Each structure stands twice: as structure tokens, then as C-alpha cells.
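In what follows, a structure is listed as C-alpha cells, so that the remarks can point back to it.
Entry: chain A
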Amino acid sequence: MHGFLAALGYEGWILHALLWLPLVGMLSVLLAPSSRAKYLALGWSLLILVLSLGLWWAFDPATGNFQMYSSRPWIRPWGVNYAVAVDGISLFMVLLTTFTTVVAILGSFNYIKKYEKAFYALMLLMETGVIGVFVAVDLFLFYVFWEITLVPMYFVIGVWGGERRIYSAVKFFLFTAFGSLLMLVALLYLYFQARAATGVASFAYADLMQVTLSLREQMWLFAAFCLAFAIKVPVFPFHTWLPDAHVEAPTPGSVILAAVLLKMGTYGFLRFLLPFFPEAAQHPTVVTLMMILGIIGIVYTAWVAAVQPDAKKLVAYTSVAHMGFVVLGIFAMTVNGLQGGLVVMISHGISTGALFLLLGMLYERRHTRLIEDFGGIGRVTPWLATAFLITALTSIGLPGTSGFIGEFLSLVGTFEARPVMGIIAASGVIFAAYYMLPMVQKVFFNALEKKENREMDDLSPREIAILGPMVALMIWIGFHPTPFLSRMEASVVTVLERVQGVRANLPAPFGALGGVHGDGGEVVGYGDPQDAELSAVAEPQLSENHVPRGDEE
Partner candidate 1 sequence: MAQILFYAMAVVALGSAVAMVTRKSPVASLLYMVTTLASLAVIFVLFEAHFLAAIQVIVYAGAIMVLFLFVIMLLNLGHDYRKDLKGGLAAVLSLGVSGALAGLLVSHFRASAPEPFAGRIRDSGILESLIAEKGAVGAMARPLYVDYVVAFEVTGILLLVAVVGALALAKRRV
Partner candidate 2 sequence: MEGDVHGAHGAFEPFLPGLVILLPLVGFLLNGALALAAGRRSAEAVRQGREPDFMHGHERPLTHRLPTWIGPGVVGLAFVVALINFVRMMGADLHEPVIRTYWTWMATGSLKVEAAIQLDQLSMVMMLVVTGVGFLIHVFSVGYMGEDPGYPRYFAYLNLFVFFMLILVMGASFPVLFVGWEGVGFCSYILIGYWFTDREKADAGKKAFIVNRIGDFGFLVAMFLLYTTFGTLNFVEIFDQAPSVLVYGGGLVTAVTLLLLLGATGKSAQIPLYVWLPDAMAGPTPVSALIHAATMVTAGVYMVARTSVLFALAPAGSLAVALIGAATALFAATIGLAQYDIKRVLAYSTISQLGYMFVGVGVGAYAAGIFHLMTHAFFKALLFLGSGAVIHAMHHALHHTHSQADPQDMRNMGGLRKFMPITWIVMWVATLAIAGIWPFAGFFSKDEIIWYAGARAEGPYGQWYTLIWVACLAAAMLTAIYMTRLMVMTFHGRNRTGEKEAHHLHEAPPVMWVPLVVLAVLSVFGGWVNVPQAIQESFLGGFGLLPMAEWLHHWLHPVTGPAEEILTRYAGGFAHHAPFGGGELLWAVLSTSAALAVVLVSARVVSGIAYKPAHEDVEPTGLRRVLYRKYYVDELYDALVVRPVVRLSRFAWKIVDQGIVDGVANGLGYLARAFGWIATLFQTGSVNTYAFFLVVGVLVVLWRVAF
Partner candidate 3 sequence: MLIEALILSALLFGVGTLGVLLRRNAIIMFLCIELQLNAVNLAFVALSRYLGIDGQVFVFFVMTVAAAEAAVGLAIIISIFRHYETVNVDNFNLLKW
């Protein structure tokens, strides 16, 4: 496979293709007749998915640096480059995005009845935006994509949403825009600091990371970035936009929102927050605060979720709980914690996406989301119930599903760093059962009393085609997560070394028994001269695949 991809020059063009093909697809959707829009969109997203799958093999798990890097100047006077690359962290986010887009588009065939062209065009635009967020290694570019993603989501909620769609869309927009504006300010500060220090105007990731900042500066910038990401994640107490947005959003919107958009926040934590402001991020108070917020997210939102009458809102709150595990894992700053957090991100993307799809399927059949309107429908929809049960169990982290791997690793990582926090967070496994099982019971079990429920249809072939791969992924990751873990390990170690390299005297989490970080091996630090290539220096040829590591090719 690797050879085949190399023969295609895959590494050279794939990221650009992933970024721009959705836009091409969007144009074609807009130009084509309305009746073909969904099929065109599906075709394009499938093509993109298939192309992106090559990343799985083309990616070199041995290095924690950026791969498939390419860059060309965009706005020269400001040092803005169109620079893209992937590493073990963004790889899975990109794959998750391409996968989720297909699923979301396929899942909206029956749901979206009006302005179909616009809807599918926006979905493809969203794909570009999100992939851009994950592959950009220029902060200006990153910011542009970050904001682009707001627009389609705003319209998806506001146009195709439920009754209170305007309120929800505005709330979604205001919350996230507020955070990102603060981030922009911090970003510009960073940029001007870098320019003052080096004399070179550059928004490049590697350049901005080399800015030396005082602890005070770091704290403020950390706060600004952190707020932007925390709202997106969302971290308690910035989460209230999420339930509203989810409840009002159409199914595909919810799927994308849960599976991908939230990940942008935690991705930002990993990609920017920790490496840019290592001292602030490692400050004990900051760590404690973030962990407490993560734990509140896990425990408190589990409680809140448990008493929701609206199934979709319930799942929305569980999203907050899951992302709490991610926050916890990230701020544990241990290999286990970070990798666990990443797996939770993947797993949550699949399982919560699937839950929203399933709820959407129920909604299409019954036109209600209230739990009490259902009951006993496992009798008439055995397949749907089976898929729902598996997904729900993944969501609550049953061993043998992807949810367990993520939660277990992030909890282990948390426990290594802060045992008490780890113990409190582990109680989340109890509350997960407490919110999910009653809902499953009230919807699928109990007596089949209502006549409308009796007439519900089971899964259609299209729906099976959507859910099948998702369920398979949940179980695959549950039983064999190694291919995922091995691909992210080097990158995670790189991030950690960058973070902890700043404070080398950090106590070893294991004491005498040692060996936490395993064999980080020959991970090249960010200060290495090779990385200078990663910076703003103009790379005119877009096609030239410039990998910033010496050992390849």
C-alpha cells in the first residue's frame, strides 16, 4: 500500500486535495439541479473519504513531527503562508472529519427537505473548513479556517433547525465568536512578539512557538486561547450553547457538531495551548483548575443529562461529559492521558455521531424527541435497538468498545498525575450508566403501548449502510486500538517533550519504578534546525512535498 501511494505521489497532493475538493464539490452541487444535490454531495464526500484513507498508510508513525508538509506564501507582507501538514494528532481528526461528513450527508437524505442545494453545499464547505483547521500549520490560516467553520454551522442550525433555531444559532455563533475573537487578539500579540524578537514576520506554527514569553504573558495568552478552545469543547461553564444547538440542529448538523466541531477545541488544546504556553499550562493552579472543570464536566453534566426529558438534549449533555475526559487527559500531561484523550475524541466522534443519527432516525419516524413518547419500540425495530444499544454502551465506556479504551487511558493518565482527580473522575463510569441506561430503557424497552410506536419501521438499507461502519469501528477500536495508538504516540510524546522540556525538573510520575514516557526515542525537538524549514520561508512550489524530517526519501 505504501509503495502504491508513493507511486501516486500521494503525500504531495493529498492535503491540498482534501482541502479543496470539498469546495469543488460545493460548486458542482450549486451548479447542478436540486434533485441531484444529495447524490453529488455524497459522491464528493465519498471520494474525499477514499482519498483520505490513504493517509492511514502514508503516515509514518515513527516520527512525531509534521508530515506531508507543504507551504507557499499567501500574504507575503504579513508573513502569512498557506502551510499544511499532518501529524499523529491531526491525522485522526482529518479521517474522522472525512468519515463523519459522508455519514452526515448520507444521514440527511430524508431529513433535509428544503433548500437542498444550499444544505449540501454548506456541508461540503464545512468539510473544507474543518479539515483546514486540522491541517493548517500557519496560525493565520488556522484562524481563517476556524472562523469558516462557524458560517456553515450557523446556517445549518438557523435554516434547517427546529422551532427555536434562531435562538440556538445565534447563541452558538455568539459563544464561539466571542472566544475566537479573544484568540485572535492573543494570536496577534504572539505574532508581534515574534516579529519583534526575530525581525521576521511570520505566522508559522514553528516560528510562533519559539517566542519566549514571560510567565505573566503566557498566563494571559493562555487564558485567551484557552477560552476560545474551552467554549468550543465545551468545558463547563461554557457549555450551555451546546445542548441548545444540538436540540435545534438537524441530524446531520448535530452529527458534525458533536463528531468534529467539538474536537476542534480539544485539538486546539493539544496543538496550540500546551506547546505555546508550556509554563502556564503546567502551572499547578492552572492544571488544577482545568482538571476540576473537566471533572465537573464529567460528573455534573452526567447528572444533568440523566434528568433530561429530551433524548437529544441528553446526548448533547453526554458530549460535555465525554469531552471532560479529554480535558482531563490532556491536562494530566502524561502519555497515557493524552493518548486516552485522543482516543476519547475519536470514540466520541463515532459513538455520539451515531447516537445523533439514531435519534434522527427515531425523529424521522415519530417526529418527537421526547423520551416519554417512545417505549417498547425494541419490539418493532430490533435492528435499530441493537445499533442503539451498542452505541450507547460505547458511549458509557463498556470494555470492548472504543469508549472504554479512551476513558481508561485518560483516567490512568489523570491518576498518574493527580490521583484524587483520577478517582473522582472515575466515578463518571457510574453516572454514565445512570444517564444512559434509563434512556435506553424508556425508549426501547418497557411496554409497547402507543399505537404510533407500534407502526415504526426498522432500519432501511441506507441506514444500515450508515450505522454498520460506525458500529464496526466502535468495536474494532475497542478490541484492537493499537493501530490508532501507535500512530499517535510519537506526536503525543513530541508535544509532551515540548511541554515538559521547559520544566525538566518535573517529578517523575512513577518514582523508582519509572519508565513513564517509555521510549520516546529519537524524537526531534522543536528547537531543531530542521524545523527552520517549517517556518515562513517561502516554498514556491505547491506540489513539492517537503517533509521536515531528514530520514525520509
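The candidates came about this way: all candidates are chains of the complex that A comes from, given by their letters.
We take it that a residue touches a chain if its C-beta (ideal position, glycine included) is under 8 Å from a C-beta of that chain, and two chains touch if they have at least 3 such contacts; residues count from 1.
Given the structure is predicted, the values throughout are model-derived calculations rather than measurements.
Comparing candidates 1, 2 or 3 against chain A, the one that touches it in this complex is 2. Every residue of chain A that touches candidate 2 in the complex is listed here, in rising order: 171, 174-175, 236-237, 239-241, 300, 303-304, 306-308, 334-336, 339-340, 376, 378-383, 386, 389, 393, 398-400, 404-405, 408-409, 411-412, 415-416, 419, 422-423, 426-427, 429-430, 432-434, 437-438, 441, 444-448, 454-458, 479-482, 485-486, 489, 492-493, 509-510, 513-520.
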